[in-house]
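Please read the structure below before turning to the comments.
For this view, one protein chain was removed and the others were kept in their places.
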Amino acid sequence: MEKPLKVLHASLNNRVMVELRGGRGYHGTLDGYDVPHMNLVLKNTDEIINNETVAKHNTIVLRGDNIIYVSP
Amino acid sequence: MEKPLKVLHASLNNRVMVELRGGRGYHGTLDGYDVPHMNLVLKNTDEIINNETVAKHNTIVLRGDNIIYVSP
Amino acid sequence: MEKPLKVLHASLNNRVMVELRGGRGYHGTLDGYDVPHMNLVLKNTDEIINNETVAKHNTIVLRGDNIIYVSP
Amino acid sequence: MEKPLKVLHASLNNRVMVELRGGRGYHGTLDGYDVPHMNLVLKNTDEIINNETVAKHNTIVLRGDNIIYVSP
Amino acid sequence: MEKPLKVLHASLNNRVMVELRGGRGYHGTLDGYDVPHMNLVLKNTDEIINNETVAKHNTIVLRGDNIIYVSP
Amino acid sequence: MEKPLKVLHASLNNRVMVELRGGRGYHGTLDGYDVPHMNLVLKNTDEIINNETVAKHNTIVLRGDNIIYVSP
Partner (left out) sequence: MEKPLKVLHASLNNRVMVELRGGRGYHGTLDGYDVPHMNLVLKNTDEIINNETVAKHNTIVLRGDNIIYVSP
């Protein structure tokens, strides 16, 4: 058994795909998270809306509230 | 009587169907969960949107907030 | 006076109808619940969307968040 | 001054109208409630959707989350 | 400085307008409230939907969740 | 660094613009707030819906839940 936070922790410094509500995706390197909110810090992130990369962010703080999934 | 978390625990390492709000389904092997958020870890998961498999994920962390049901 | 949880408890092993937001109904045998979330476990459940049975589930864990009512 | 829960308590065994989000009304005899969720138990209830009685329930547990008002 | 709850308290026995989400207004005499939910009890209330009085309630318990404002 | 509540406190007795979800704006004199809900009391307030002043309120209690921003 792997707890969700353990999976996040093991994904630090790896590329992850974060899907948010509203058709938003963020593909970047996981640099941090907090507990219990699951707010995330990503580096070198592509922001993908409706399957199109619309922006790049060196650093981005994603609020955990809107997360549907994190896929390492 | 079986408590919901006991059912989740008994489903570890089994295939489950997770239905989320927004017409999203995740069919995979339950590898972990947390309490009380019901965030889940699935392995070898088919992501199904509007009855179509749109992606596969080796590992995925699903946020519990959006869950409608888990069906073992 | 009957408290809501007492009604749920008295309904264990009985058929109940659970209405969720989004036009979803679940008709099954109540096998468990938790407090205070009101997550439910149902057995032998018909999943009814817009008045049509779309699936059957041997066991299903319904998240309490989406419940409109439980009718024993 | 009458606190909301005191009004609910005084309405036990009386007919009440409960309006939920989504155009749903429940007209029945208040048989119970809990604190702080305001989940309700009604008996002999007419379920009214868009001003039409669509079902009758001997006993129903309404989740407090969706309540707009209770009118004794 | 007047705290919100002090304003509510000073409005007891006075006519107030309560605006809820979904285009609903309730114009009545404030008879009670609770903390921290801001559930309200109104007396002799006109229920106003889309600027039309659709019902009158001798007593009504409004759930605080849906309140946009209370205007004494 | 100025904490959000310090900015609100410094705005007491000043005119502020409060934007709520749903295209609602309230332009008035800040007379109070509470912690942690951020419920507000405004005086002499113009209620602005879709850029039109639709009402004036001597005193209004705005529930913090719906606030998008407060601009002093």
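Letters A, B, C, D, E and F name the chains as they come in the text, with residue numbers starting at 1 for each one.
Just so we're on the same page, a contact is a pair of C-beta atoms (placed from the backbone, for glycine too) under 8 Å apart; a residue touches a chain by one contact, two chains touch by 3 or more.
Being a predicted model, the structure only gives us computed values, none of them experimental.
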Please output the residues of chain F touching the missing chain, sorted low to high. 1-8, 21, 36, 38, 64-65, 67-72
Had the left-out chain been drawn, it would touch chain A at residues 12, 20, 22, 24, 26, 31-34, 37, 39-41, 57-63, 65-66
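Basically, only the chains that are shown with their structure count from here on.
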Calculate how many whole Å lie between the centre of chain B and the centre of chain F, each centre taken as the average of the chain's C-alpha atoms. 41
One finds touching chains in the pairs A-B, B-C, C-D, D-E, E-F
